[in-house]
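Okay, so here's the structure we're looking at.
Of the protein chains in this complex, all but one are displayed in their positions.
As written, the chain order gives the labels A and B, with residue 1 at the start of each chain.
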Amino acid sequence: MLKIYAALPPRKQIGIIAIILGIVAVFIGNPQDNTTTTVNIKELSMTAGDNVNSVSVQELSNWIIQGKMDYRLVDLRTEADYDEYNIPSSECVSMSSLTKSELMRNEKIILYADDDIVASQAWFILKADGYHSVSILKKGMEAWKNEVVFPSCNCGEHSTAELKQLHDKKAEVAKFFGGALQTDGGTESSVKKNLPKLKAPKKVVLKTNRKKPAREGC
Amino acid sequence: MSIKEWFHHHDHDNVQDGELTPKHYTNPYLIGLLLGIVLLATFVIMGRGMGASGVLSTVVSVGVEKVLPASVEGNAFYQGYLGDGESNPFKNWLSFEIIGMIIGGFVSGAISGRNKITIEKGPRATNKMRLTLAFIGGSLMGFGAKMARGCTSGQALTGGTMLSVGGWVFMLAVFAGAYAFAYFVRRQWT
Partner (left out) sequence: MTAPFYKFGLFNDEVSFIIAFVLGLAFGFVFERGGFGSGRMLAAQFYFTDMRVFKVMFTAIVVAMIGLFYLSWIGFIDLSLIYFGDTFIMPQIVGGLILGVGFVIGGYCPGTSTVAIATGRLDAIVYLLGGAFGIFVFGEVFPYISDFFYSTPMGRITLPELFGIDYGIIVFAVILLAIAGFTAADWGEKFMASKKEGK
């Protein structure tokens, strides 16, 4: 059979190669399938412990205030929870629709839910699907509530200048997000009981819009 | 062997009438293969395909802005090519690609001795007819390219490779339009 092949003019040889590639393609079907994938376990286990994978609520709150919109903040909770209150600049994507979402593999993605478990599971799914930059918002919504919107600060009358600065900053940040600094100074449990229900952030005005991608037409 | 000899070795002459002898043009399938590889490289490196008409649009938009600034205000088409005023509208990927194309074309023509200041036309056409029709053809091309959001390099090659519906539909329309009208300008070419 190879002799027949070698005897054909080069054009026909290439044509046959093309047809063979086409037939194999039919069996492959859809190369970027989104249902199965191969995971590089070694790589994943080495990066899993890294701190690059997490973002603290303080960092995030700073970014939002500065208007730095180079990330995509993903809220993994239910839509009802999302509508009730969500971190400004976030988008609601449920775990099951993660692979079908319009999140791109080259974007910086930050995940959060009520706690870290759901977020970690989503982290794994995205990393396995080839996303390059996925981080988790440490302690999720809990941390956001307790440290940004309704932070507490144990700074009494005789605090140092540093502490005072910290106190003022926390108050400002809290105000930006429609919350308030808790000045009860009480124990943690009493503070938790007094947390008012979070409303949707009407007062928060985001500084900049997402950067428009450069024109790629012809 | 020298570069010239290598190229001649891989060419085959197309047997046509005396004037249209393609002086050592390479086999179109080989050209297609090379072009396909360049196109693939563009996709792999840049995540986009080639393009050409965009540069002309930028030139026109910048020109119109200087001469008739009132037209440009609020006209989304021109604004799209002028950008947000922060950077030079010419500082884009396509401009550099076009510069490369010009130089690449020149070098190829120089190697094969095809560089000549001339006017391409068929045996029955006059220069005046040819230049007039070139201008008319160009205008239609410009209008059509913007309507279709691309030209053969961008929409057809890029869109075709990505199996974009619009790209394929566009490609078919281009061939249809050209074949349909070829009869009426046969005097110019044949």
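Keep this in mind: a contact is a pair of C-beta atoms (placed from the backbone, for glycine too) under 8 Å apart; a residue touches a chain by one contact, two chains touch by 3 or more.
The structure displayed is predicted, hence computed values, not measured ones.
By the touch rule set out above, chain B reaches the unshown chain at residues 7, 14-17, 20, 22, 25-26, 28-29, 31-50, 52-53, 56-57, 59-61, 63-64, 71, 75-78, 91, 93-109, 112, 114-122, 130-131, 133-182, 185-186, 188-190.
Mapped onto chain A, the footprint of the missing chain covers residues 15, 18-19, 21-32, 38, 104-106, 130, 132, 216-218.
Rule of thumb we're sticking to: only the chains that are shown with their structure count from here on.
Against chain A, in their complex, chain B makes its touches with residues 29, 48-54, 80, 83, 92-94, 149-151, 153-155, 158.
Chain A makes touch with chain B in their complex at residues 11, 14, 214-218.
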